[in-house]
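One chain of protein is taken out of this complex; the other chains stay put.
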Amino acid sequence: MKDAGFIFGSYAATLGSILVFAWVTLRRAKKSSSQVSDSDKTWL
Amino acid sequence: MSRPNKGKVFSAVLIKDLRIELRSRVLTNQVLPFAGLVMIMFAFALDNDDVLQRVAGGLIWLATLFSSLIIIQRSFAVESADHALDSLRVAGIDLAGVFFGKAIALAIKLIVLDFVLIVTAMLLYRVDLTGPGLVLLVTCVLCSATGLGFVGTLYGGLTAGAKGRETLLPLLLLPVVAPVLIAATRATEAAFASGGAQTSEGWAWVGLLAIFAAVFGVGGSLAFGPLIDE
Amino acid sequence: MSEVISFVDTVIVYDNFPAVAGATFSVASGEIVLLQGPNGAGKTTLLRACAGLLPIARGKATVLGVDLKSDRATVRSQVGMLGHSNGLYQDLTVAENIGFWSRLVGAGNDDIAQAMRLMGLSERLSEVKVSNLSAGQRRRCALATLIVRRARLWLLDEPHAGLDADGRDELDKTLRSARDAGATVVFASHEIERAKALATRSFKVEGGVVGEA
Partner (left out) sequence: MSRLINSKSATGTQATRVLGLLAIVVMLWVVVSGLVFTPQDVVQGESVRIMYVHVPSAWIAYLAFILTAVASASWLIGKKHSMGFDRFAGASAEVGVMFMAITLLTGSLWGRLTWGEFWQWDPRLTTTAFLFVTYLGYLAVRRLDGSAEQRARRSAIMALLAVLEIPLVHFSVVIWRSLHQGATVLNPSGDVKLDDLMLFTLFSGVVGFTLVFFWLVLHRQRTMLLVDVVNSRGLDAAIADRRAEAGN
């Protein structure tokens, strides 16, 4: 494929950012979750 | 006791701010020399009379924006030095009146600043001004100074006081004032007839400046009170 | 209308710290109330909250019949607050500072003259810039702006600080005459002797909790 670096770079940057955001969020949630009782978790 | 209306608060704050400026002379002793220096630096950096003549409008307004950051910070340093803003808040004073008073005081300082910058540009960059161009330029300065006064007071109030917030002002302010930079620059170029621009082209830009001032005048008077509240 | 301030289990958080951690007390109209306690006990925070400047985190708080939890803003025009700082403009003269406030609240020239007389600010001082005043003179100037505002509830944080003996006597007289005119005064002070003589009642503030003294 011509210009493969640019194209794969775009896809990698996009998916990478999403995954990093998701991972950071989930990790932060896990850290605080143990200190919060289930009654405060409105989504449960 | 009945509280006075917006008009009284407005004039009291306006007179107070202008009087403080006359006493402390921060504008004349610090900001104007800084702005003049910036104009000279531009001349060094660009080092070409034709280029300078063509971009004079942009340089005037860039210098205005950077100097306005200092003026805005000064405008609220005065309020937070002895927690005078707290006193105004606790006294239940109409904050929209305070907003307009501070904004117009700021606008007047910016008009003085722009007058000096324009004269500097005419001397250093050799730009010419015709009769119709002068009318356009004066209107342009009035409209953009008012708009900048409103936006500057709004975001200056938010970033006033607490530690570490001063650095936030440029980040918040500069994107918002991009339309002023663009419109005022184009109108000024039209007034100077830089690059063969017609005076008539400038009036559309002045219209945009007027809209900007109106939008942030209304928005700012509504938002200022809740924004500076604790 | 007897209760001017009524706090029940009030918690006030300032800078993520519960400076007031459950205050229950009430102040009746016409009282001069002293808050005594060590530095950092929560006196200042309590006064600022009464002025509607700080949000109430928990509990109940009513000042001049206004619920501070739902509506902090309306109470402000009826209280006069003087904190550690004076709220003066350093580059303006005494007369200009007081004049600014009188214009804001729609007071007349007589009010300015009276306020300055009450606070012992002479003709000569009135034309001096605030930045050239002594601490005590600034304090008196700030109190004069408060008099011009004619508040129903006076909240004063260390009002005697920086005043000389005469100034303190003047201040006590002013507070008493303000009380006689229908105002209620709550003040914090370290000078227990003088303050006790002035106050009709006093509370002890310690560790963010208010108790009878």
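Chains: A, B and C, in written order; residue numbering restarts at 1 for each.
Heads up, the rule we're going with is that a contact is a pair of C-beta atoms (placed from the backbone, for glycine too) under 8 Å apart; a residue touches a chain by one contact, two chains touch by 3 or more.
Given the structure is predicted, the values throughout are model-derived calculations rather than measurements.
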| item | value |
| --- | --- |
| Among shown chains, those touching the left-out chain | A, B, C |
| Hidden partner chain, touching residue among C:Gly22, C:Gly136 or C:Gly162 | C:Gly22 |
| Contact footprint on chain C, counting only the chain that is left out | 11, 13, 15-19, 21-22, 55, 57, 206-209, 211 |
| Where the missing chain touches chain B, by residue | 154, 158, 162, 165, 168, 171-172, 174-176, 178-179, 182-183, 186, 201, 204, 208, 211-212, 215-216, 219, 223, 226-227, 229-230 |
| Missing-chain contacts mapped onto chain A | 1-4, 6-11, 13-15, 17-18, 21-22, 25-26, 28-30, 32-33, 35-36, 40-44 |
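Methods note: only the chains that are shown with their structure count from here on.
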| item | value |
| --- | --- |
| Cα-centroid distance, chain A relative to chain C, in whole angstrom | 51 |
| Averaged-CA centre spacing for the pair chain B and chain A, given as whole angstrom | 42 |
| Whole-Å gap between the CA centroids of chain B and chain C | 37 |
| Of all residues in chain B, those that touch chain C in their complex | 1-4, 8-9, 11-12, 16, 19-20, 23-24, 78, 81-84, 86-93, 229-230 |
| List of chain C residues in touch with chain B within their complex | 51-55, 73-81, 83, 85-92, 96, 100-101, 103-106, 129, 145, 149-150 |
